[in-house]
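As you look at this complex, bear in mind that one protein chain is not there, while each of the others sits in place.
Showing chain A:
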Amino acid sequence: MDVDDEDAIHQAWMDQALIMAEEALKAREVPVGCIFVRDGQVIARARNRTNELKNATRHAELEAIDEIMANPILTPVVTSQILAGTTLYVTVEPCMMCASALRQVGIERVFFGCENDRFGGCGSVLGVNSSLPHPVHRPFVAKAGYRREEAIMLLRRFYITENTNAPQPKSKATRVLKTEIAPPKRPASRT
């Protein structure tokens, strides 16, 4: 299979992660969604629930990991690499917390949409996925740039629409959603 075909497959999976991010947006959560894929099947879908649970650590990735761990069919035995052979598709780069969690459960590889300059754990702030040495947990490959623009547009739609606390408008000027997207600051792929 050539590279383009492979990319098309990853992008198709990422479309499903974007559906979860859309769901987060509808629920007034920061729109980040993910799916976990094993043997060509989606084994978990999740999205951010930080506002709903009033817990800033309930990111999509941790929600999904908990779901997989709780399912005896998906996790019959707890080993040191529970998510071996499992791929994560997530719309935004996993933060350092999630990247560490993913490494601790032995994720195989990660594809993500856009970078997270504030606390990205797959290279943007710290390479928790691989460049940071860990005495036990094997590194994993994280590749950026899959449906990146869609992921960014979702984030923009979030802050442009979320105005429930706003004072009453005085005039009816319309806000415009910008659609130009700057290229990534770093190369789109890294290991």
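Please note the rule applied: contacts are C-beta pairs under 8 Å (C-beta built on N, C-alpha and C of every residue); 3 or more make two chains touch, one makes a residue touch a chain; residues count from 1.
Note that in this section contacts and distances are computed from a predicted model.
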Query - Name per UniProt, for the chain absent here [options: "DNA replication complex GINS protein PSF1", "Cytidine deaminase-like protein", "SUMO-conjugating enzyme UBC9" or "Cytochrome b-245 light chain"] - result: "Cytidine deaminase-like protein"
Query raised in the report: In the complete assembly, which of A:A27, A:L53 or A:A84 touches the absent chain?
Result: A:L53
Report summary line: Out of A:I19, A:L74 or A:L132, the sole contact with the unshown chain comes from A:L132
Requested in this report: Against the chain that's been left off, what residues of chain A make contact? List them.
Outcome: 30, 51, 53-57, 62, 65-66, 69, 78, 80, 82, 95-101, 104-105, 117-119, 121, 124-126, 128, 132-136, 155-156, 158-160, 162-167, 169-178
